[in-house]
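The other protein chains are all here in position, but one chain of the complex has been omitted.
In this document, chain identifiers A, B and C correspond to the written order of the chains, with residue numbering beginning at 1 in each.
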Amino acid sequence: MVLILNIILLVLFVVGAVWTMMTTRLLHSAVGLAFTSAVLTVLMFQLDSPLAAVFELSVCAGLVSAIFISTIMLTKRVTAEELIVQRKIRLASFWFLPIVVVAAAIVLSLIHIPVDFKLPEPPVENNVKNIMWNLRHLDLMGQIAILLTGVFGVVTLFKESKHD
Amino acid sequence: MLSLFVLLPFLAIVMLNLPLKTVTRQLALWFGIALSAGQVFVVIFQPDVFWNGTDLLGRFFTLRLQADNLSMVMLLSIGIVTFAAILVGRQTIADSRLRFNFMNLVLLSLIGMNGTVLLTDLFSLYIFIEVVAISSFILIAFQRDLNALEGAFKYIILSAVATVLMLLSVSVLLMAAGDTSFSSVAAAVKNSSSSHFVRFAIGIFICGLFIKGGLVPFHGWLPAAYSMAPAAVSVLLAGIVTKVSGIYALIRLSTSVFGPDSSLNAVLMIAGAVSIVIGALAATGQSDFKRMLAYSSISQVGYIILALGCGTKLALVGAVFHLFNHSIFKSLLFVNSAAVEQQTGTSDMDKMGGLGSRMPYTNATSLIAFLSTAGVPPLAGFWSKLIIVIALWQSGYYIYAFIAILSSIITLGYLLSMQRRVFFGILSDKLQAVREAGFGIVFPACVLAAITVGVGLSFPFIFNSFIIPIGAFLK
Amino acid sequence: MNEFSILLPIIIPLVGAMLVIIVRRLGGMKEGAALLATIFSLVTAIMLYGRELNYSLPWAGFGMEFTLRLYHFSAFILLAVSVFAFLITLYCCSFMRGKSYGVWFYFYLLISAAMVNGAVLADNLILMLFFWEGLLVTLFGMIAIGGKEAFKAATKAFIIIGICDLCMMFGIALTGYLAGTMTISKISMSPGSLGSVAFIFLMIGAISKAGSMPFHSWIPDAAVNAPLPFMAFLPASLEKLLGIYFLARISLDMFKLDVNSWLSILLMVIGSITILAAVMMALIQKDYKKLLSYHAISQVGYMVLGIGTCLPVGIVGGLFHMINHALYKSCLFLTGGSVEKQAGTTSLDKLGGLALKMPITFICFLVAAASISGVPPFNGFFSKELVYEGALQRGAIFYLAAVLGSFFTAASFLKLGHSAFLGKVSDANKNVKEAAPAMLLPMIVIALICILFGVYNHFPLSNFIKPILGEQRLAGHEFAINTTLIVITVVVLTGALLHHLFAVKITGSGLKSADYIRYAPVFRGIYNRAENKYFDPYDIGLKIVNVITKTAWRIDRAVDWIYEGLTVRAVYLFSNGIRSAHTGNYSLYIVWSLLGAVLVLIVIMKSV
Partner (left out) sequence: MTNDMAVVLWLFGVAAALVLIVGFYCLIATVNLIRALIGLEILTKAVTLFIILAGYVTGRTGLAQALAITLIIIEVVVVVVAVGVVLCVFSHNKSVDVRMIRNVKG
């Protein structure tokens, strides 16, 4: 029973990704991205890693989609006839994406590579909070540095400098 | 007290951004100069209070940092190049607010680079490479010139592809090894080296690092990013960023983590040889000064990877020594290009000519730099290339040795044409107002030139005491 | 006279040469200085005669010592050289009066005298080679100062003798290797297989210096435009003396040729060919000096033939002929010089009837011509007799060639004498006067010596020539005059005279007496080809060198093109290709990266 649910979710995941790429309107593609992210969250719950799932939902589905939608708003609105032109171009270059995906799906499902390495023994520490906060301080420091870089990035790139 | 390398820049950034803005705004760059000079001092003179003093901060954090000779060399070159980049930045960036942001971003990339060099965990390697990458994206784009933005965007996209590849292989290695630290991954790779998944992971990781290092089939972003970045940033980028995030990681992984693996070495040698030849040939016809230097650094990095692929101890010593030399004379060349660009306002060599008469110091240091790049005897570049060629010869790779020698002739060719077009010849009328670049640029140029000549001349003496021990990290 | 005096014959001429230059600078009498030097060297030669001296000095190591050895053979040559040097200088005092190159002529004359003395005295092969090459240089110098035209002849001579000296050098090296030592007196070995090769190479050097057939072609060219005293000095006397001296040393002392070795036959064949071919060429010449130069070549044939017989009588004949030839050939050239000085030209069709105008020159000419043709009372006859006897013992064919040679020699000199001195006086040289006394004196002296050597021939034979062979060789060979030979020679000479008178009656003038041979059916082809230098090895060599230089030039152009054109264009072709591949489109770069990744994976996955 659980297996069928997983399969449906995976299919939804792949279809969501393909749809995000295929839609001509940029806004729809941003929404598609949010949808794919939501499906991924559910998948993560299936793979019993709830914390990461919640994080994914709130950050990716929420924040990133918000960023994309705001950038799309900032850029030029696309008029109706431009839309038709864009649709034609999109179809010209993207029409065979689904075919590629379906073909890859068939191929991957046929070749069945056995897992030929022996899996490691079970972990000694499996609590996410403990790992992140006690064992991997270097990663935390890295994340702080990246966030600071992000801050300075925003300051330099977005701030309207005086002269222009 | 290794953690100080990473924590001190944090402290500096926090201090810089304290509320009392006006005072710190002027002093910003001096923080950077002090930090990088301090780093160089600490690495060269190895004060034992620093090295084996009690790591009081270390008690609070389990950072698992570890430094051996290879990291020492990297820390040294990081310090030198950052020092030069900050000095050039101080001279070339006019707007004080931009200069302040430039300083913060350079400090952040210093954190990233120091971290990358000292860490022992595969995932933190990814994180710190990302720190360096994001700070260099912003550094390239912070003057908002269209070409710089284009270079930055290409760098972002390709760097993203690299991270995807690296994370993919991290996930597979996680499956195989259970933990992402170098030692456990090395153990897993050793005992299940014949499995397809593990070999796939190794291959993918190597390709990610190739993109970061800018070797030929993966080098698309490098010429655009180097040539269009602001002068000070291209010094930092060409001098040390790609070397730390790409080449150092390759050396560290291919020697200790993925273990001596013949097919991996073959891949490294092919990639190295191809990038040497294509880099040299592409640089030959260039008319833009910095773009030629970008292709030249692809070619020189090819030498390092070729030596790395050769695998013998001497070859590795040659590779690391060439990495250090290259970071010195390549940043020197970019410092000269910064000086020329500041004075003439353009980096198109056809519009320049006869600058040697007006800019004697830049002319002299550029002469030293390009002779060292081409591997002309008394200078450092010659010794490292010599070691590489000898190592190749000893282990029987005659064709590769021949390629290395032949393309250093082509290198001499295009650098000679660069020197002739920029510095020799008659001064065109438009450039009459050209004067020697300010002290801020000439001083780092002279320091770097002095290092190149010093290492070159003192090579026979320091060969056994400093250069050979570099190979000690190889088990 | 301690053993340092052996160095004098070399040092005095050299000092004299320097003296001439210095005196010339200070404006003094250069002829005086030269005369002084030659007199002084003549005196030392006379004093040194008959002594045995040795002198050795470490020179360049590796067996190359500066060793000199004076014994009767070299003393005799020294004496002859200094006599000729003195006479020629005396002759030049007046001959060179008008010429601009006088100084340089004396300078080269003295130096070449020193070189010949050195070569003769030298006891070490390398040292002899050193002096031998010095002579080559002075020879080149003396011809070259004759003017623009002479320079071409000088280079021709230099190249021919230079190449032969190269062969000699190789020969010397080989002999040194075989004998283990370089000192000539110590070398003595029977010519085995390698020894004969060494002998041939040394022989090439000797006969090229002497000027025999295969290497002769520079002498006629030099005769035309080189200064005339040079012809009298070097080709006529010094070169012959030195060349035949060395030939005698290698065949007698060093290699001890014996009768039945094929090398002696080789020598005899070369000798006879030289006699015949050169005299045939001499017969048809229209120029006084050219005719004499061809005779110089043909007389060498007698000497080579003589030594080649390896019989004591032949060798003695050859050596005696060497000194006789030096005498009458230089005298003939001196007469030629005086004719040229007085009549202004040496081409026979312009000369004529000078006998009355220049009686002394004519008499000297008569004496020398008679002795060269072998007319009985004169010295030429006796040495030729000895050579005839040697040749007869070895083979009739050689004897026939020798006699035929002397027949044509007699015919050509009758032609020369008739056309130059007898016949009607042409108006151009109506007021020709006798030559200056300074020019006449040497001619008279030499003519007298010719007569002396002829009539009292046992004097030169017994104390000059015989000691060279040493007692054991000469034991049992008394030189009885062979009457049959004398009768044949007399018959031949009268035949030549009758033939000349008969030819003059037919053609009407002395000059054309030999023309019927010139245009005889077979001879015309050979003569025509010989005229335009067809057989001359030097010109063949020039053609080959030309071809080589042209191809070398073309190869050089090709290499340049490959170097500059090909490689540079290839590099730029590649670089343009690579640069245009970077279109700036990042998706292309992503495709490159993915393809690269696929390649890397293939290499890494394949190895598992």
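The definition used in the following text is that contacts are C-beta pairs under 8 Å (C-beta built on N, C-alpha and C of every residue); 3 or more make two chains touch, one makes a residue touch a chain.
Because the structure is predicted, anything quoted here is derived from the model rather than measured.
**Student:** When the whole complex is taken into account, which chains on show are touched by the absent chain?
**Tutor:** A, B, C
**Student:** Please pick, from B:F100, B:F123 or B:W383, the residue that touches the omitted chain in the full complex.
**Tutor:** B:F123
**Student:** So one chain is hidden, and I want to know which residue out of B:I33, B:A67, B:L98 or B:I157 touches that hidden chain in the complete assembly.
**Tutor:** The one listed residue touching the chain not shown is B:I157.
**Student:** Determine which one of B:R199, B:R291, B:K385 or B:R421 touches the chain that has been left out.
**Tutor:** Of all options in B:R199, B:R291, B:K385 or B:R421, contact with the hidden chain holds for B:R291.
**Student:** Among B:V172, B:V185, B:V216 or B:V434, which residue is in contact with the omitted chain in the full complex?
**Tutor:** Result: among the candidates, B:V172 touches the missing chain.
**Student:** Determine and list the chain C residues touching the chain excluded from the picture.
**Tutor:** Looking at chain C, the ones touching the missing chain are residues 579-580, 582-587, 590-591, 594.
**Student:** Name every residue on chain B in touch with the hidden partner chain.
**Tutor:** Its contact residues with the unshown chain are 123, 127, 130, 134, 137-138, 141, 144, 146-147, 149-153, 156-157, 160-161, 164, 167-168, 170-172, 174-175, 178-180, 223-224, 227-228, 286, 288, 291.
**Student:** Touching the missing chain, which residues of chain A?
**Tutor:** Residues 3, 6-7, 10-11, 13-14, 17-18, 20-21, 26, 29-30, 33, 36-37, 40, 43-44, 47-49, 51-52, 55-56, 59-60, 63-64, 67-68, 71-72, 74-76, 89, 93-94, 97, 100-101, 104-105, 108-109, 112, 115, 119-120, 122-123, 125-128, 130-132, 136, 139, 142-143, 146-147, 149-150, 153-154, 157-158 of chain A touch the chain absent from view.
As a working rule, only the chains that are shown with their structure count from here on.
**Student:** Which chain has its C-alpha centroid at the greatest distance from the C-alpha centroid of chain B?
**Tutor:** Chain centre farthest from chain B's centre: C.
**Student:** Between chain A and chain C, what is the gap in Å from one C-alpha centre to the other?
**Tutor:** 105
**Student:** How many angstrom lie between the CA centroids of chain B and chain C, rounded to a whole number?
**Tutor:** So the centre of chain B lies 79 Å away from the centre of chain C.
**Student:** Which residues belonging to chain B are in contact with no fewer than two other chains?
**Tutor:** 194-196
**Student:** Give me the residue numbers in chain C that touch at least two other chains, ranges are fine.
**Tutor:** If we look for residues of chain C contacting two or more partner chains, we find none.
**Student:** Can you list the chain B residues touching chain C in their complex?
**Tutor:** Within the complex, chain B contacts chain C at residues 150, 153-154, 157-158, 161, 165, 193-196, 199-200, 202-204, 206-207, 210-211, 217-218, 220-221, 223-224, 262-264, 266-267, 270-271, 278, 281-286, 410, 413.
**Student:** Quick check: in the complex, which residue numbers of chain B touch chain A?
**Tutor:** 6, 10, 13, 61-65, 95, 97-98, 101, 104-105, 108, 111-112, 115, 119, 121, 123-124, 127-128, 130-131, 134-135, 137-138, 141-142, 144, 175-179, 188, 192, 194-198
**Student:** Which positions of chain C touch chain B when the two form their complex?
**Tutor:** For chain C paired with chain B, touching residues are 571-572, 574-576, 578-579, 582, 584, 586, 588-590, 592-597, 599-601, 603-608.
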